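Partial complex: the chains shown occupy the same locations as in the complete assembly.
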Amino acid sequence: MKLVTAIIKPFKLDDVREALSEIGTSGITVVEVKGFGRQKGHTELYRGAEYVVDFLPKIKVEVAVVADQVEQAIEAISGAAKTGKIGDGKIFVTSLDQVVRIRTGETGPEAL
Amino acid sequence: MEDILNLRYALDTFYFLVCGALVMWMAAGFAMLEAGLVRAKNTAEILTKNIALFAIASIMYMLVGYGIMYPEGGNGIIPALDFSFMFGGDNDPAAVLAQDPAGWYEGDYYSGMSDFFFQVVFVATAMSIVSGAVAERMKLWSFLWFAVVMTGLIYPLQGYWMWGGGFLDALGFKDFAGSGVVHLAGASAALAGVLLLGARKGKYGANGEIRAIPGANMPLATLGTFILWLGWFGFNGGSELILSNVGEANAVAAVFVNTNAAAAGGVVAALLAARMIFGKADLTMTLNGALAGLVAITAEPLAPSPLWATIVGAIGGILVVFAIITIDKIRIDDPVGAISVHGVVGMWGLMAVPFSNEDATFSAQVTGLLVIFGWVFMASLVTWFILKVTVGIRVSEEEEFEGVDIGECGLEAYPEFVGSRGSGR
């Protein structure tokens, strides 16, 4: 099982969620984060003092899938989150050793 | 002379309207105070309760309450009823001007409409006290039903006993602007509700430990307190009922000064008391201290010197800190401290009257206190009980955990602020 984590632009969340549900993922977890990659932020003035807004608001989307589904998930997310502009975000994939559904105690792919 | 009387009437009416508008503003104060002291997930609901109760009070008092509280001719216990106010009408100018100037202030010296306006916002104040104490777990609609009964019947009846010229007035009970009739009454209704309702889930641990449930928004709570402080100038200042000559103008000014002094005393005393007990300058206690000072002086804001007013307020401020701790210890869960501020300190306010006002007696004050508490508490208990066994008064455990905002109002007070949001950014 794999955990696919995507950092996307906030307003793309709805599209990503729909794209993921279309390929049949069973759930997702999101959190607001701030970050920067190549998109470096910009300078603002607040009351005359410079203010580097280097961290821009992003949404982190986590979806746990069976290993087979990883490619599909990446494609779904990339397709939905892409605007072609800088700051579109990144996807990270990590391995899950175990998954447990608390309510039933099911484990492994069953639990997804 | 007619010109003079016209002016007098106009000035006293205007004074009444301005004071009434300030009291109306207290509704916003209660709303902000309570919204600041509950958790974010229960904020929209408490806001809804606060604006709806003000509206209900306005309507019920117009339809019924005013006609219970003020018509002349009752026997002191049972009021004469007169529900004609809703159809309008006011003093006839010609008749007003024909009154003998000597007995002017016993006659119709200001607009009847302005009288209603000033009275109606008092009812709403009493009701506002309740909403804070039962916050975060009471069903919205049951609360609103209670508001109908409280503002239509329970409050007006005891209001009649005192300010409508009933038996408490005859007894010599003194309550200038309502430490008893408004604040203790509100707190008594709240206490009855809380007893039937029980504590919030998680407030008291299985092993008896008391858990803190911090309020979500201190600026709102502070704003609410400042609003109430401002509004109280109308609440107490308007209760002098006359402004239009030197003696009365002096009296109104003294009431303003003493009201402010008592609030200041309450702030400093509560701040120091909390500092001594907790080692920190607990802001919420300080806010409660301001309100305690205000409640304490409300029963007699005219007679005291500024110094004594400050002391009356300061004692209120100390009292409220201990009352909140004690009431929490005996497992009465009052999220905003309403029972302590308006009930315990309201009693202190009533008992403090004889110290500065020679016409007051301790026995009359005790009687008044017991009558108000007894009637409002019992009548409320019955009302809450009927609601409990019929429509229910408490939300489901699940709704309580999730927050009543979603369950009762279908929206969140701060949909974006707690962690991430689903959509709509």
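Of note:
Order as written gives the chain letters A and B; numbering starts at 1 within each chain.
One rule holds in what follows: a contact is a pair of C-beta atoms (placed from the backbone, for glycine too) under 8 Å apart; a residue touches a chain by one contact, two chains touch by 3 or more.
As the structure is a prediction and not an experimental result, all values here were calculated from the model.
Displayed chains are single representatives of each kind; full-complex composition is A x3, B x3.
In this section, only the chains that are shown with their structure count from here on.
Each chain gets one centre point, the mean of its Cα atoms, and the points for subunit A and subunit B are 51 Å apart.
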